[in-house]
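Please see the structure below; I have some questions.
For this view, one protein chain was removed and the others were kept in their places.
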Amino acid sequence: MITMGIDMGAKNIKIVILKDNKVISKSNVLAGFDVTKAGKKAIDKALKGANIKKDDIEKTISTGTGEKLAPFFDDNKSVVGCDSLGAVFLHPATRTVIDVGAEEGRGMRCDETGKILDFEVNEKCAAGAGAFTEAMSRALEVPLEEFGPLSLKATEEIPMNAQCTVFAESEVVTMVHNKVSKANMAKAVHDAMASRISSMVRKIGFNKDVTLIGGVAKNVGFVDSLNKDLELEVIVPKDPEYVGALGAALAASGWKGGK
Amino acid sequence: MNLRKKVNLIKRKGGNNIELIEQFKDWEKNRHDYAKQWKEKSGGKVIGYFCTYVPEEILYAADVLPVRVLGSHEPQDVTEPHIFAMFCPFCRDCLAQGLKNRYKYLDGLMIAQSCLHIRQAYTSWIKHRPVEFEKFLCMPHKVQSPHSYEFLTEELRTFKKEVEDWTGKKITDNDLKKSIEVYNENRRLMKKLYELRKREKPPITGEEAMEIVIAMQMTDKAEHNKKLKELIKKLEKYTPDREVGSRLMILGSEDDDTVFMNMVEKCRATFVIDDHCTGSRYFWNETENGKDPLASIAARYIDRVPCPSKDWEERKRIPHILNLCKEWNVDGVIIMQQKFCDPHELEFVAIQKALKDAGIPTLFLEFDVTVPVGQFKIRVEAFLEMIGEEDLF
Partner (left out) sequence: MENEAKYPTEKLKCWNKAKEIRLKFYKDYAEAHDNGGLRWAGGAWTFDAIPAGLGDDVFPITSEPYGATIAFDKDLSMECMEAAEKEGYPRDLCSYMRNYWGSIIIDKYPFGYDEKGQFVPRFKGAKSLGFPKPDFIWQDHICCSHAKWYQVVSDLEGGIPMFTVDNAVGPSNELNDSKIKFVVEQLKDGITFLEKATGRDFDDELLYKAIKNHFISTSKWAEICALNKIIPAPLDEKSIYSLYVLGTLQKAGKQVADFYEKDLLPEVQDRVKRGIAAVPNEKFRVMSDTQPPWSFLSIFRYLEKFGCVSIGSLYTFGLIGQWEVKKDGTWGAKTIPDVEFSSRDQALYEYVKYELHKPEWQHFYSCHLKSDMMIRIAKEWKLQGVMLHYNRGCEGLTVGIAENRLALLDAGFPVMAFEGNNADEREFDEGRTKAKINAFMETLGAK
């Protein structure tokens, strides 16, 4: 059975195509302004990569902030539901999922079938999402992909107020004036973000194993800070930003964990 | 070493060199060690409290040490499940201290009814870090009603009995009178110290005064009295070397941010007086002598300088503030607004207007658990320039 999952994320659209629950293709396209058009582009890319046609797909589920704007879909499923399903599929011992994307941070607790038991979202606060590190990396004039590794070179921990990005930005200015090294500032930024995320996760309580997904999971600096905060090692699957789309495709095929 | 520690080190090296003040700083910084040592030495019980309306005299009369719970000014991520983030940073900082087990030695925890936000620190704490003795005292809000005296006296009578049951010690009227005397002496001494700041060259800075007053809220008043007396004696003859600059007042709700005071006082300014919850409002009024010590204690807490949450229907805080400005010869006022603090947000517009009408310039700053010292410095310097210029003309 061939199924497709479409994750219409805030910044990026991710597609995963499964054949008998094995990934045969995926694609990632910037959502931009016309998300439906971008969605079509992403789908075409994925179809090409799998060497199949649209009609070969038996069922499509869309998820994410723009789920209703996907070019086509048979059904929708909540993004937290898809995240959990995908995470449990990749790592069956998963009981807590943390998804940090461009615009939103989410925490979920699930059972062995991937069913959601409780969830929480970081509301209205950029300090708990990828947008924060992007803004900070720009402010410090460090390319985004180097920002994470740079923070691992820090020589000291400098606490930053993680309540509000605006306050945090002021503190960065103070640090710059105090000639704090870039590496230390990078660490401070990642610590602040990890603190925001772990604060949210504590709200729902977390059980091992904890799987971290979403674009920000690729940031080694953030992962390091988060591990220290939660006092454990999170599992980061390969291609963490695709887990939502994977979950959607799995839901389309009727897959349930625990089997 | 983190930024805060660095700043403190700089303070110590370049700050005022009276070593007596170091004792107060030590008490403040090492509050937990002090309380633990006190417990060991005396074998007595320690109770943590959240609000300055707590009638400490009654606890002290039962040989209990009351210590005020304050935050540690560190960002934290443990209170989110317990207190919604829209409540003030101070109450969350206080709760974090409890959740992080820094107050494990407390035998009791208490709060007097004042503002809503801090109540949550209390209710979450007693559920998740239970203590032997807990008390929510119904301190009346309408302190301007003549019936509040009788009401509070009755509440205190009940409270006294509960403390007796807890400690197993009967609290006699004599015990209360002795306790009141110790507290009154502490308040008198503190006011005397504040009087010294009326001088053209105040012998201590606002930061130092803040350390002393915070230490006051965390130590045995008898000990604090001894050191205070010594300090005042030395200061009476002392003229400091530092430039006074503009004479400032700081007012607000809760404020124990010494880092901020330090930064401002390095900019050619000196805080000479304050009106806030961790400052003068704590000690300004004494307990008057009366036949029934409980009634006298009740009267003290009803008649004292009010917390914003209790300053109604008539605004009594404003004339008090204007008077302080006059007597301490204040050039400008910094209004520190604890983020999200409703009672103070409901007051500062009227306060600013009153100060403006009296020709006293104000600077309004919003405080969080940590403050962006760099950004605030810019604003403070601009404010000081502005009021400095006004002096010239």
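Here the chain labels run A and B in written order, and each chain numbers its own residues starting at 1.
To be clear about the criterion, a residue touches a chain if its C-beta (ideal position, glycine included) is under 8 Å from a C-beta of that chain, and two chains touch if they have at least 3 such contacts.
The structure displayed is predicted, hence computed values, not measured ones.
Only one of A:E120, A:E171, A:D191 or A:D209 touches the absent chain when the whole complex is considered: A:E120. Annotation: of B:I83, B:A96, B:L176 or B:L189, B:I83 touches the absent chain (contact as defined above). Across B:E132, B:E150, B:D292 or B:E385, the residue that sits in touch with the chain not pictured is B:E150.
The missing chain lies against chain B, touching residues 80-84, 86-87, 113, 115-117, 119-120, 123-124, 127, 136, 138, 140-142, 145-148, 150-151, 154-155, 308-309, 311-313, 315, 337, 340, 342-343, 345-350, 352.
Within the complete assembly, residues 65, 76-81, 115-121, 123-124 of chain A touch the chain that is not shown.
Going forward, only the chains that are shown with their structure count from here on.
Annotation: 45 Å between the Cα-based centres of chain A and chain B.
Partner chain A is touched in their complex by these residues of chain B: 1-4, 74-78, 80-81, 85, 89, 368-370, 372-375. Those residues of chain A that touch chain B in the shared complex are 156-164, 167, 170-171, 173-175, 177-178, 180, 192, 195-196, 198-200, 202-203, 205, 229.
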